[in-house]
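Presented below is the structure to which this report refers.
With one protein chain held back, the other chains of the complex are shown just where they sit.
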Amino acid sequence: MSTAVETHELSKRYRRVSALTECTVTVPEGRVSALVGPNGAGKTTLLRILAGLASPTGGTACVLGGAPRQDPAFLAEIGFLAQEIPLYGRFTAEDHIRIGAHMNPRWDSALARTRLAELRIPLDQRVGTLSGGQRAQVALALTLAKRPRLLLLDEPVAALDPLARRNFLATLASGMADAEGGLTVVLSSHLITDLERVCDHIVLLTGSRVQLCGDIEALLAEHKILVGPRKDTAPIERTHRVVQTAATPRQSTLLVRLSGPVVDPAYQAEDVTLEELVLAYMGAGEASAGRHLTTVGEGS
Amino acid sequence: MTWLVWRQYRAQGAIAVALLAAAAAVILADGLQIASHWHTILVTCAGNSTCLQQQGPLVNGVVSDLPYISLIVPVVLGMLWGAPLVGHELETRTSEFAWTQSVTRTRWLTVKVGWLLLAAAVCLGVITTLITWWAGPGNARFASAFEPGHFDTQGIVPIGYAVFAMALGIAAGTVARRTLPAIAVVLGGFIGLRLVISDFLRQHYMAAVTKYYSVTGSFTPRGQAWVLAQGAVSRTGRVVATGWGDLYPALPASCQKLLPGTPGAKSGASLDAVFSCMRAHGWRGFVTYQPASRYWPFQGIETGIYVLLAAALVAVTFVIIRTRDA
Partner (left out) sequence: MISFRVNGRSGVPPYLQIVQQVRQALRMGVLDVGDQLPTVREVVAAVAVNPNTVLKAYRDLEREGLVEARAGHGTFVRKRPPGPPPGTHSRLGRSLARWVREARGAGLDDESMESLLRVTLRAADAADSNSEESA
């Protein structure tokens, strides 16, 4: 099974600020990967480096088998949707479809037109006068019509209302169904519950570093919440990795990453939700400056 | 990519063609009138120079400023086409849309810059052809083609100006990532460079010719030459006067006495006596000029300078676009 995205110790440093620090990430082909993290964590920077719009200051990035480069064949395989949804405001959606046909070797105009018709988005209205949700859908339709192998979406649903968000994700999922496994998506967002429906892989960044990277199902299976009476947690900490601890005078609640079965019968093990997992790692990442790099096996 | 450029600029192109056609109509109408007037004068005066001098002006009023189109259009194109070419796209980030559409940055820039530079050159080519034709009679009458104000607005240099102004706008927009600062740079840079070149550099493209002649005679460079300086030199070769105004105070006392109207002068004296006196003192007249034969070489050199600067600016633009983060 091949990887769509592979970075190794990737760093991006501006004059005084580090946007990415030694990030090692693997996204297998066919996944929909959620890129999560607080504002300023480095999500946009990572996506732009993968799309070839920025270059790293350290480490390497490997996208679809090669470094991002100025090569029409490579550029044809990548679809990128920036947060600002840049389109030519004076042109209509139909104009954009024709521009795409002229500028891309593989282009499916019918696909774009069908999608927009399904969403009842007018093709002959200037894109600058459409609503935020409609513009996002136009941009997504154009990106999918390019038939890329990798889609990089930077907070595409950030400014959308719930209905527009749902439509966007449905369109994205339809695009994946049409591509029959040939499409990999990396999608950055704040809204974890939205992502849970569509994503099966997660990359979590805080403070320019990678905290989590792996298949969601495997990560959830590897983590448990242990609830038990308040007592010394050192034995647990020796065997497993404790991500987060909450304690009352009577009770301890630990979120752990298991390295084997939990032997102590005093603890009750409960499943973790994705949201709990993400929040715990985000909190842990901000608290400590150390590196918490985990890559879970991508076997499937 | 060419299709995209066409689609982005077809409205502006149509306006440009319409404006060009209108300008051409005006220049043609006026030029034909001037040409026929000039023809009449030539026939009437039949080579008599006094008759020629007594004729009224060929060109009247506002229309006499027509040649300035050759200077205004380059800077306007630089501001309206050059500055936003890259600057506006970077500002609105539509460049990112284009750069993620299977088109490399190099190709994107090459096609945009190529077509727009060509369009600007063609515009000025049309304008300068018309203006050069229009100014023909005036140049012939006053031998003024090589002079500042005429040299800049005719021939091929306006094409060089247009290409430079465009390149300046493109480069400024690329560096600033915005249109407005680039517009300011075009305006300031174009005016500044033109001042430097036309006022200081142009006369030095080739070493000027200095001709000495007897003060009792006269000398005018043949054809449409560019006179840089003229006046009188003393026996030692020192320049003593560069115009009528400072000639008389510089005269030796013995010659000054001979001036008509000076107390003590002989009655009935004429300027000839003054000049003979000057010659007796070893004074000579001089003219420093660029010969008319150098007109086209100078046109070529100046156009070359502007085009080379434009090429450098375009090269810088390419380097920045290719290596800088989007």
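Letters A and B name the chains as they come in the text, with residue numbers starting at 1 for each one.
Keep this in mind: a contact is a pair of C-beta atoms (placed from the backbone, for glycine too) under 8 Å apart; a residue touches a chain by one contact, two chains touch by 3 or more.
Given the structure is predicted, the values throughout are model-derived calculations rather than measurements.
K.L.:
Kindly name the visible chains that come into contact with the excluded chain.
P.N.:
A
K.L.:
Of A:L123, A:V198 or A:V242, which residue touches the hidden chain?
P.N.:
A:V198
K.L.:
Of the residues A:A177, A:A246 or A:A266, I need the one that contacts the missing chain.
P.N.:
The one listed residue touching the chain not shown is A:A177.
K.L.:
Give the residue, chosen from A:H102, A:R166, A:H190 or A:R241, that touches the chain omitted from the document.
P.N.:
A:R166
K.L.:
In the full complex, which residues of subunit A touch the absent chain?
P.N.:
Within subunit A, the residues touching the omitted chain are 30, 32, 166, 169-174, 176-178, 193-194, 196-200, 217, 271, 273.
One rule holds in what follows: only the chains that are shown with their structure count from here on.
K.L.:
So, what's the distance in Å between the C-alpha centres of subunit B and subunit A?
P.N.:
Comparing mean C-alpha positions, subunit B is 60 Å from subunit A.
K.L.:
Across the complex, what residues on subunit B touch subunit A?
P.N.:
1, 3-4, 7-8, 92-94, 96-107, 322, 325-326
K.L.:
Mind pulling up the subunit A residues that touch subunit B in the complex?
P.N.:
The contact residues of subunit A facing subunit B are 48, 51-55, 70-72, 75-76, 78-80, 82, 84, 86-89, 91, 95, 98-100, 102-105, 146.
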